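Below you'll find the structure, written out as structure tokens, and then a few comments.
Here the complex is missing one protein chain, while the rest keep their positions.
Chains here go by letter, A, B and C, matching the order in which they are written, and residues are numbered from 1 within each.
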Amino acid sequence: MKGNNSKSTATLLIHCPDQKGIVAKVTEFIDNNNGNIIELDEHVDREEDVFFMRVNWELQNFLIPAEKIGEFFDTQIAAKYGMIWNIYFSEKKPRMAIFVSKMSHCLYDLLSRVQSGEWDVEVPLIISNHEDLRPVARGFGIPFQVFPINAENKREQEMKEIELLKNHNVSFIILARYMQVISEEFINHFPNQIINIHHSFLPAFPGAKPYHSAYKRGVKIIGATSHYVTADLDEGPIIVQDVVNISHKDSVEDLIRKGRDLEKIVLSSAVYQHIQRRTLVYNNRTIVFS
Amino acid sequence: MKGNNSKSTATLLIHCPDQKGIVAKVTEFIDNNNGNIIELDEHVDREEDVFFMRVNWELQNFLIPAEKIGEFFDTQIAAKYGMIWNIYFSEKKPRMAIFVSKMSHCLYDLLSRVQSGEWDVEVPLIISNHEDLRPVARGFGIPFQVFPINAENKREQEMKEIELLKNHNVSFIILARYMQVISEEFINHFPNQIINIHHSFLPAFPGAKPYHSAYKRGVKIIGATSHYVTADLDEGPIIVQDVVNISHKDSVEDLIRKGRDLEKIVLSSAVYQHIQRRTLVYNNRTIVFS
Amino acid sequence: MKGNNSKSTATLLIHCPDQKGIVAKVTEFIDNNNGNIIELDEHVDREEDVFFMRVNWELQNFLIPAEKIGEFFDTQIAAKYGMIWNIYFSEKKPRMAIFVSKMSHCLYDLLSRVQSGEWDVEVPLIISNHEDLRPVARGFGIPFQVFPINAENKREQEMKEIELLKNHNVSFIILARYMQVISEEFINHFPNQIINIHHSFLPAFPGAKPYHSAYKRGVKIIGATSHYVTADLDEGPIIVQDVVNISHKDSVEDLIRKGRDLEKIVLSSAVYQHIQRRTLVYNNRTIVFS
Partner (left out) sequence: MKGNNSKSTATLLIHCPDQKGIVAKVTEFIDNNNGNIIELDEHVDREEDVFFMRVNWELQNFLIPAEKIGEFFDTQIAAKYGMIWNIYFSEKKPRMAIFVSKMSHCLYDLLSRVQSGEWDVEVPLIISNHEDLRPVARGFGIPFQVFPINAENKREQEMKEIELLKNHNVSFIILARYMQVISEEFINHFPNQIINIHHSFLPAFPGAKPYHSAYKRGVKIIGATSHYVTADLDEGPIIVQDVVNISHKDSVEDLIRKGRDLEKIVLSSAVYQHIQRRTLVYNNRTIVFS
């Protein structure tokens, strides 16, 4: 079972230079300490000779207490193999902030998943550069903070946002059609923790007005792309993409309409993978253990 | 342009035995009366020799007043060709009732489209056989009426529902994962005006628990089907279907999770086609002029 | 019925500035002369105010003899509306030349459709810049001509190719993974009659080695694009596109392997639309009446 699992589990994400025996060593570590492995997936990038692994196991009866697992693993295994690793516990819910501007479709989709219990995540706040979507936030009972941004106040406003996010222990951020470029300084506070949805099949049509460009180019398929945000606009590691067929009958307005459905589903799929700790970024590419 | 059009328009949906010259006659009727055709689509079913047509034109400067168009068209054209036809005006919003039970994903998706103005439709009420989703309805400010149904009270409750629907001038009904079979008597009050979402790729896995059946059969793709409701359960004319890939890794819970996204998008796509007056039912099949 | 039709038919493709009454006039012309319309599709590009139409009718009992239809139509209808039009007859098979280099998958796919009678088309010759695929051509019994091309002899070789194509009455050309840029002069001999397959989801990854670029960018979907060839490389009007999901597990070799299937199906789909006279090019976009 991949989806929801009511048992208390730990998830370990690892990457390191490829070497013999890694899988054996890691599974031995879990087995020897009485962990029951639920899921294990590994991948070797043959071009870069890098080893990637995700393993998820039940904590019940595990000999090492949760707060010590990292230390033990690092000492006994990770250090030896030069591993970069993270451990996550099912009992600690991720805390997600949502950034929006004026379009509501992604916001509705995210909030309805949270409110209905589809996702095991907390949303302490929504941040916007406009007032427009306050009523949506209110309908779902989530605090809504507005930070209007212009060329002059951008850095100052971003600093306030970061402070607010840190105060709320936000662990990751969703840009749900947030129409404002985030500064590199901001991004550096949340490396690989900011997920954007771009309304095109990247790398086609980066930047502004992709549906207009798609219409003009006469493509027969449009797409949407969710990716981690990096300092290079629309160039970050891709998590999920999807597409929909269009035809000569479709106007720009039709593309925008069809695109809305794509955007919200693609963004939410990426958020799901992120929440489930199924994503690993390496060399501007995303491993998605799905 | 197919999408939103701010001008006042009329849409005519026609079918009749195929004969020579129908397109010419209908377009002549519109042209001669100063109508500017925006969209025209026709289809001939060669097996049944039936002609289908949808035409949409601007009413500005149209010589015949809106309320007389039907009469004129019937007298001058429809009678001669044995046409079955309907005319719709963009200025008269369809009124949609939503039936739900306990699952919220389709309801959220429908209501967010209405509330955000994505659809030009009115939702005077939500009907359920359970209390569970009242908070969702309240969040969107829509009246929510509960009619608990059991074997004994079914007919009586349905009669009350019909009365309520008629009182609210409801023109069509969405079954948004409503887990209760509608009686033939009820259906006859709303012929081809009740849209259901079934959580399988019909005709595969009709009836209850299709995701469990799909898992058991080991299919590699699951689907969802929206259709008009007829007296034969899950046998009505199909409006929209879509699918998603699955693998051996997916548990029944994963199928249910992936299926939710399909269901809401497929149902909403069908509702959109219906609202846009792009659907025509003939012989248990649906013409969708998209 | 869209597919194969054994009756003798004519197909008219039209475009002109949008005006009232065009559909009525054209259908009247066919009706009055005893033509039975099988398919009619029209489209108005609202941004450009251009009208497009495809109509296909049975010639049996048509009052105007086939060779005179063009003249009559032009005189009575087309001239008045400023129409650009073409007429095609089902009885005259299109003659297709195939250009290849070293990869065989598209060639096999095209030839097997021709040999099995799936397409009603003649292939008088295959042209290549390499010897490699001669055995494939021989297996299917089609003449194979090699024109090695380098920077010095390019113009001269192209002139010979054009002469050969004209001598064989070739009406259109398929570039089936032909790895050589065609000159503008060559293209001008076959405007909108040269179909290429590009192994990416254009406009993403134009030019050389798109699978390597796709791998490097870490996209989650790859595509293929068939388009009419214009003087701007990989910029011509798109006929068909399709995509396939990939994952982090896929190496460049896997993308190439998965891409082969896409390429051949997408190219053959475009050829089918072209042969069926379902395509109209306007403003670097393709109307596909499918």
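Rule of thumb we're sticking to: contacts are C-beta pairs under 8 Å (C-beta built on N, C-alpha and C of every residue); 3 or more make two chains touch, one makes a residue touch a chain.
These figures come from a predicted structure and were not determined experimentally.
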Sole contact to the chain not displayed, among A:Thr27, A:Ser116 or A:Gln145 | A:Thr27
Identified contact with the non-displayed chain, of C:Lys68, C:Lys166 or C:Lys249 = C:Lys249
Touching the left-out chain: which of B:Lys7, B:Lys80, B:Lys93 or B:Lys249?
-> B:Lys249
Considering the entire assembly, which residues of chain A contact the chain that has been omitted?
-> 1, 20-21, 23-24, 27-28, 31, 36-42, 44, 46, 245
Contacts of chain C with the missing chain: which residues?
-> 1-4, 104-105, 108-109, 112, 115-116, 118, 136, 139-140, 249-251, 253-254, 256-257, 260-261, 265, 268-269, 290
On chain B, the omitted chain is touched by residues 43, 45-47, 52, 201-205, 217-221, 223, 237-243, 247-249, 251-252, 284-288, 290
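The criterion applied here is as follows: only the chains that are shown with their structure count from here on.
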Centroid distance [mean C-alpha coordinates] between chain C and chain A, Å = 42
List, in ascending order, every residue of chain B touching at least 2 other chains.
-> 1
